[in-house]
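What you see is the complex with one protein chain gone and the rest in place.
Chain naming follows the written order as A, B, C, D and E, and within any one chain the residues start at number 1.
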């Protein structure tokens, strides 16, 4: 249904309960995709982040089949900083935490005790950190998250982007979407970010400092970078490099001992 | 993307923010699909309820285009009564309420003040009732929900079903899915409900009484009724009758005055 | 004290702790009356709902003596839809849920594990549904509710009422009060509901749809139906039919096995 | 209904909404009775505290008629320290606070901005203090509480009681009940407190220190003092002295300016 | 570090974890100092209450060494009634309760099950009462609090103060600070309280009644009494009398049996 490459992947929404039951003895890990419904400039559809998280998670699920169960994606995240752009939805941080904890509590009742969150949206990171800590410290399970493929491909960016200010609805993100879920890209609307240079200048001084911002303070059209430079080839490289780099970790993580 | 009939419907995940912005002056109502990720017997995939809610909402969105915005579906609901069946996910009632309120709060920031929840799952009804009351009484907006098409087609059921105990993963629900989103049905697994007659006997006395139950107390395979009797024709009739019957209401609802 | 027919009923407020202790070995079920303090038109006193719930519960307690403990009534419920009428008090839904859960937690410490809520007010139903689910799913106890005698006497209404729109402070409710707790009725003030026909017309289309409403939107004097037609005879019939119909259920419910 | 002396008192449960509406222009103050459902030794019925609070409040309501509205009593309070005695019900402190705040929020919608809580139970005092602070600091209204008549008649106690350890289900409390609401007293069961002297000895050193206790740690039968010495005459003196002493305060309090 | 007399006291912030570990077998009790950051007139620095609580706790820790662990002080309390005076910080009551509970939960993980709160600020008392009840009733531990040395030296006050209205930033409090932590006193700014006599007159009638107040309603400069009369000698007497009087209690409390 939701993914085009669903063969040989345990994607929860596509399964019946007897299928889940039959797979449980082999399942060592649940992967929970977490995204957002938020503006991505004139060219990224609002589903961008949850489509990306879902697709990346499904690719992991395929490669780790049948040891991994990919759950229903969390399709609304923390996006209050984008709320001035029409259509953006946001959960309060406390709500997002509650949703993620409830999913984990449900999965534990089915006997799953290891949780990896494939995050598609930077705004979710604080909530995810609080959630993995509660899973580890209060429930005695193991948990981790990563914003993928971003957190694993920092070195790839250099050779691709010329525009110095990327990170949202930019050439990198649109490249990834063109490869992983092209429906999220409105190709005839690709445009460079209308960055407010003065605001960005000021933020430059803020290297190493986290300052709360509304996204319209730094870009007029909601995009950074220059999405017109997006290329499916770079997207493919980014996604596959990310997959490659996380697999060794996940294979070890899937064997982590449970219990404090 | 998510719907097969997406032309001429304002489906939030498929839009960019400038498209939402351009539509807002005409939008009078947001429709929020609310479903579940839960067991639906041996033949219904776990996505059944949220797929149904999404698809019914999209059909409303098409018929009421461009006055209605259909939002990202809420794909996990309150399903604790199904939790003994592997794969089922459940939000606590308080979490589900928080999610729905946060969506409404976001939409209000975009200028939308009328909310209709297309519900695909009976377990969400208490939370939805609390939510529409808060929207009305605390926010001065208008709000309503219905479990669709179920709540509008009670009279249709009689001439179709012979099995007396329907209501979940039964011939009626599978008929509706066959018409509205056939991917949710595992056709080669259709089977009658393995109802625990004794438990049901006892519940018969409970007409007019709401007793908390685990679903495995009343059916061994998670299904009621007899899904082998499902027919796409009845599904079509049920869905279209439901659509027909709710449209006059929604047309009036879309004009409800805002403010206490 | 509170009831006129208190002989042979275990009514918690009227007992001392050694009396409760002596009765506990026989007690199989706690019945918790839940009502409201809210407007009931020009003729129903604000206590109407909690008096009705208390009195119905006490009659059950008498008939099931000594197996049933009737607790202190919850005398304020969810009544935000009546708040525009002076004097109405309302708990938030979350507060009402907390109150009911706390009562249950207390009773469990005394060894009681089955809970039936006699509800006297429609506005409480969503909270009650959430509460019985938590009792069942989180505590491993059994729980049920019914709005009484209303939910059991739908068929009786037809032969009595001519006015088509009943349900609050109407001839039916006042008939029941005249029989079960006449002090709640201000007899010299009985008046027909001042229904806003236009609003009701619109709601007619809403059959099968739950829309949040302020009660003053549908009736100017807070009443529906025509209370001048109230009769103690019909009230007696309604109450006794309700009692008769629920007793077989409760006798079975009292023997429900505890534990998930 | 609930009070034997209801003439000329605005007791919310006994009124209809038009009666409340007619009285509102003169009402300057709401009095909220707050009690408990908890053990009171072998002789005090579980309703003792809420009956006392209600009756004291009603007497104030009579003396200050028509400037005071007496609300539905809060009949379950914080009684966790009595929970080891069968029948005791307890709200968590956070629930009790929520209930009281919700009552205040409702009354403010009717235009009332001054709140006095007649408390009948020591266990409620911390919650009440938090509540009046929130009313004052967050809502800009005025609020006060007193445990009555206890907090105003410390000097009366000396000449009456010989037993040194009083304060719950003792001669003083039973005297007050015999006068104010004799139905709460099981007269044929009056007995002295079965005090655990060792525990009390230790607490003696705790003068000026607040230590959390379960009541069964200090008395075997739940009573302190010696209720066999209870006298309706002392009860009358205690109640009337309390009334006399609080009236000048309330008259001034009723005129307190609202708003920060 | 924080205390001038730190020899032979187990003050948590000054220890390393191996030192705590080595001490734990002997530790029978944790003492948690709880204060505030709030105005204390023109002469008391905002740290007054937490400095006092910390210093009193440390003196107890010295006298009961090595059986007592003194924790990091809670340096912000409930001070909303002082918020109109610049610089005052306040936690909501619910936040303060959460902080104290979290400290207790942490200490229990290290094996400590008895908790005594040395309180330096009246505004914290309701929260502390709720906290010790939760520790006792929910956790099966023992807990107590006292506002020190105030709650133990009522009889000392008479012979010292002439000014009738004391209790905050007055000669008594400043005397205590001059002895226990003189840095909290701005000696060249000592001034009598600028009491609003009319407000105080009204409160006089409120003996035995707790009314919520903003402190600027009763004193213009935030002080009561007459701090110019403060004497280090009285402070010394007050502190040492308090210490003397509480030690026998704490010695017994340290041996209290744990568990319900």
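By our rule, a residue touches a chain if its C-beta (ideal position, glycine included) is under 8 Å from a C-beta of that chain, and two chains touch if they have at least 3 such contacts.
On a predicted model such as this, the values are computed, not experimentally measured, just so you know.
Every visible chain touched by the undisplayed chain in the complete complex is listed here: A, E. The chain not shown here is touched by just one of A:12, A:57, A:83 or A:99, and that residue is A:83. The chain not shown here touches chain E at positions 1-2, 12-21, 24, 37, 39-47, 50, 71-73, 75-76, 83, 85-92, 94-95, 98-99, 102-103, 106-107, 109-110, 183, 186, 189, 222. For chain A, the residues in touch with the chain missing from this view are 78, 80-81, 83, 93-94, 125-130, 132-137, 142-146, 151-152, 154, 202, 205-214, 245-246, 248-249, 252-253, 260.
Just so we're on the same page, only the chains that are shown with their structure count from here on.
Within the contact network of the assembly, the step distance from chain A to chain C comes to 2.
Of all chains in the assembly, none touches chain B and also chain C.
Ranking all chains by how far their C-alpha centres lie from the centre of chain E, first place goes to B. Averaged Cα coordinates give chain A a centre that lies 48 Å from the centre of chain E.
Within chain E, no positions touching two or more other chains are listed. Taken as a contact graph, the chains are arranged in an open line, each linked only to its neighbours along the path.
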